[in-house]
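Here the complex is missing one protein chain, while the rest keep their positions.
After this line comes chain A, so read on.
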Amino acid sequence: MKVDLNINGVERTVDVEPRTSLLDCLRGELALTGTRAGCEHGVCGACTILLDGEPVRSCLMFAVQADGYEITTIEGIAPAPGELSVVQDAFVEKHGMQCGYCTSGMVLAAHALLMRNANPTDEEIRDAISANLCRCTGYGQIVEAIRLAADNLAQSNVFPAERVR
């Protein structure tokens, strides 16, 4: 069946089976492979995307259910091609990754946090990514990266939702 999806600000029409998960649709139909397939049963968070700015597990919803939402994937958060968002940049600087497989989900969860709360406490940072599993790093550097992103935002003087990008 045909479904219209708004992905990273672009309207896309895809022809998928009703059973196709949003994850499979993004990776398979649209070749947006930055969204990772991990456990595919809703636990690990590797497939995290944003629906109207809120983190969602794309393995747990059907592509057809995403009709009418603004979908943001890891490919859609940099301010311009070749540039990095504040969060992405902080992950690079703070070594906020190892194998990188959970990174898209972590970056998006952090992005969503800072979009709604540009000045989070450490507790709020931990809470925001506590449902995303990382098997490599022990998490410390990921938290440090998000802290740095928040600090960098606090020092910029742009409208909050704009400056996350």
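The rule is short, and it goes like this: a residue touches a chain if its C-beta (ideal position, glycine included) is under 8 Å from a C-beta of that chain, and two chains touch if they have at least 3 such contacts; residues count from 1.
As a convention for this text, contacts and distances are computed from a predicted model.
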Q. Which one, "Lipoyl synthase", "Xanthine dehydrogenase family protein molybdopterin-binding subunit", "ABC transporter permease" or "Biotin-requiring enzyme", is the UniProt name for the chain you do not see?
A. "Xanthine dehydrogenase family protein molybdopterin-binding subunit"
Q. Looking at A:14, A:51 or A:97, which residue reaches the missing chain?
A. A:97
Q. Which of these touches the unseen chain: A:22, A:51, A:64 or A:143?
A. A:143
Q. Out of A:14, A:30 or A:44, which touches the unshown chain?
A. A:44
Q | Touching residue (missing chain; options A:71, A:129 or A:150) | A | A:129
Q) Mind pulling the chain A residues that touch the left-out chain? A) 17, 19, 27, 32-44, 46, 73-75, 78, 84, 88-89, 91-93, 95, 97-104, 107, 126, 129-143
